Structures are given as structure tokens and as C-alpha cells.
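Working notes, structure below.
With one protein chain removed, the remaining protein chains of the complex are shown where they sit.
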């Protein structure tokens, strides 16, 4: 079903075919990143404001890269490559509250020449309760937003411990 | 296709059946809300950080309610009802930049006893370029997060100028 | 008293002498900018989170520039000049709440070759209640953060309707 979705996705003029998608579906191991809920992240409902989950996804992504051998910061600075977001989704299952200790689990679920797809799960550390899950779709671009092919070195690092499923 | 997605969605113990979904699909008119991009909303890529689009969706929702005859603020304060987010999605088509004048278009695309679905489109005012679109799924709850039926008065106000499609 | 404070301020190696300060104290007219409180800006105390007032100050600054004949955006893009923040202060007098309509009043209170000082007052529109006031001190820099002299054209625009007090 994911395939149908991304099959229809045009990203900055790059058509992401559903067939190709299947071939590229992967299932990397999860990396885990701890986050503590900040007061600033709550809203007057007494729970975390919904947009902040996307910030946690980004922290998970940054840490996924780091645990796979490179800093996303260097990818930007040294190679002039950017991981632009083309799509983001989050399903909220239970509220997160101030001072909660959370675990953001991140994995790579799709990869093409110019596209990366990450999956996320957020758990409460104390109870192991799944409170949210989501995906983000990314396109590799240069500084000016033009699509670029992900260099092999990053490809290999990202796939490091992954198993290609097709 | 949307149906399959929400058909599988459990929200705080409320199963949202895909059949019911179809019957409730509506197509309200769009409301329009102007937003000017804040410096705070940009990131080092020189464009708006992706989580902030969800903040704009919320501004669109607030204004949609206002333009349909009630303040969401009063719904919380006077009726103790909350519009919790169960799912959010955004597709990013072109970057928004500092000081851009945007229009957030919002409409109601689905309604059930306890569920509301909103759709959004964000345009650059000057060029009429569509830069993002998205959806959010909500569950009506009380102060303690328990699902509640949306009272008729809100139902009627929200549907005000809408045409039910089924 | 302000003098003593800024007299001790070192900003990126630029000493801001208290004497100079006195000579440069000005009192521009206030510009007014409307802001509506976003749900995202509240916290679990039910009021606006304190850091967001600094975002509103920035909105006031941007609008002050606009109302004085230039877009800060162009200053960055066309002249490569940045208004870096060296100091910020806010005194909170009454809470702002979700959906409140506020007025941010902004004026220029100090100017040197490389330094700008802005003052702010935030009012509730409906009641005219002063809910916060603050100041920000800025240094003009180039893209690499090196202090630069504010070009005459901006100086004149900023001072436009101001009265120099010394």
C-alpha cells in the first residue's frame, strides 16, 4: 500500500516509480535515541504539541546517521548535500507529557538513487508504551535544491547493517 | 485509498471503520488564512523547517472554526471538549522562505461522531504556487482524553456551508 | 542605568562604550504589529511559553524595518548584512493566552555605527493591557559574523521619523 502512495509522488520533478520502490524496500535495524520532553514542547492541553514529534523524528534521523558512521552536518558542509523532506507522517497513539523519557527508534525503510525513506517509533521508556509512529520521505539535493544522486559512500554507510529485502 | 488507511486506524480504542468513513466523506468549502513566514520558522537550509507546516495547519484549523461561527478556544473552555490529533501528514512541494506571504486553505474532508478530518493546501500568495498539502485526523475528547461525541451545535456549524457527498 | 549595562558589553570583540551610547540614544516612533496567539505557543501552564515573546519581538523588528522602507530579507540577500542579536531581555507582566489578539509595539532606542537597540511593548488588543516589555541589542555583521558598519541608507531609513535626543 505504501507503494501506491509513493508511486504517485512527484518530488521536485523526480517521479518515484512504485516498481522501483519495491526493489528498493529495505529493512535496516532500528537505532535508538533518548529524548526527554521539554516544557517548551507541551501545549495548554497538557500534552506535547503535535508538530514536535517531527522534531523528534529529525533527532532520530541525525542519530541514525551518526550511528551509521557519518554526521549529517558534514554531509551538508563537506559535500554540499542536503536531505530535503518531501513528505512526513505521524500517527499519535498516546500523549507524551512534560518530563517523560522517550525512546525514538529510527530505521531506513526505503532507498533509491535520490530518495531516502525513514520509519520511526516513539516509546515511553518507563512503560515501553508505543506513543507514536511515522515516516518521512526525503530527496537528496544540492545547496540550490536540485535533486542529486546519493554518493556511494553514504549509501554504503546507511545500508551498513541493513538487509535488502527484494 | 484513504479509506484503507483510516480503516486500520485505532484511536484511543475507537475503531474507525472504512465503511462508515465513506458515508461521512464531505467536501466543505475552503477557508483561507494568511500567514507570513517568521525568521524563527526557518532553518539553516534557508527554508522553513518542516515541522512548522503543522503549526500553519493548526492556524488554518482555528480560522476554519472561527469562519464557521465558533472559537475553538470556547469549545475547550465552555464545553470541555478537545480536538486531539490522531494523525498528521504533509507533502512538501516547494520550499517556503523567510517573509513569504502564504495562504493556508483549510476544509473539512471527513466527519464522524467522534472524528474530524481536515485537508490543507498552502500557497505562495504572490505566485499562487502550491507549496504543500496535508491532512490531519482528529478525535473529539474530554479533558481527560476520553473520546466524546461532537455535540450537534458544532456539527452543524462545521457543516454549515458543506455539501455531504454520499 | 542602561548605560552601565551596555558599557560593559563586549560583542564579538566590539566594545560598546557607555559614552558613545549616550550620544546615540534616540527615541523613534513606535510601529505596531498585530499577532494572534497560536496554540503551538502555549504550554501546559495554559499560557504562552516565555521564549515565544522573543519570536514576537522579531516579528515587531521585521515590521519596523518594513514600515521604515526596507525588507530585512533584502538587507541579508542584497547587501549580505545581518542583524545579529547580542542581548535580549523580556519582563513578563501578565500572561498571554491562546487566541489572544496582541499588538507588538517596536521602536529604535539606540544606534551606533555597528549597533542597534530596539525596545518593545506587547499589549492585549481588547483591553489595552501591557503584558510584556523588552529590549534587544544587535550588532551588524557580514555573512561570516564579522562586525560591519551599518550603511547610510539603512541608517537614514531607520531614523526616518526619529528624533535624536542628545
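Chains here go by letter, A, B and C, matching the order in which they are written, and residues are numbered from 1 within each.
Note that in this section contacts are C-beta pairs under 8 Å (C-beta built on N, C-alpha and C of every residue); 3 or more make two chains touch, one makes a residue touch a chain.
Predicted model only: the values in this text are computed from it and were never measured.
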Missing-chain contacts mapped onto chain B: 39-40, 42-47, 49, 51, 97-98
Residues in chain C touching the chain absent from view: 1, 9-10, 12, 44-45, 50-52, 54-55, 58, 76, 82, 84-93, 95, 145
Hidden partner chain, residues of chain A it touches: 38-40, 55, 58-59, 62, 71-73, 98-99
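Everything below uses one rule, namely that only the chains that are shown with their structure count from here on.
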Rounded Å distance, chain A centre to chain C centre (Cα mean): 37
Averaged-CA centre spacing for the pair chain C and chain B, given as whole angstrom: 34
Centre distance in Å when chain A and chain B are each reduced to the mean of their C-alpha atoms: 23
Chain B residues counted as touching two or more neighbouring chains: 55, 58
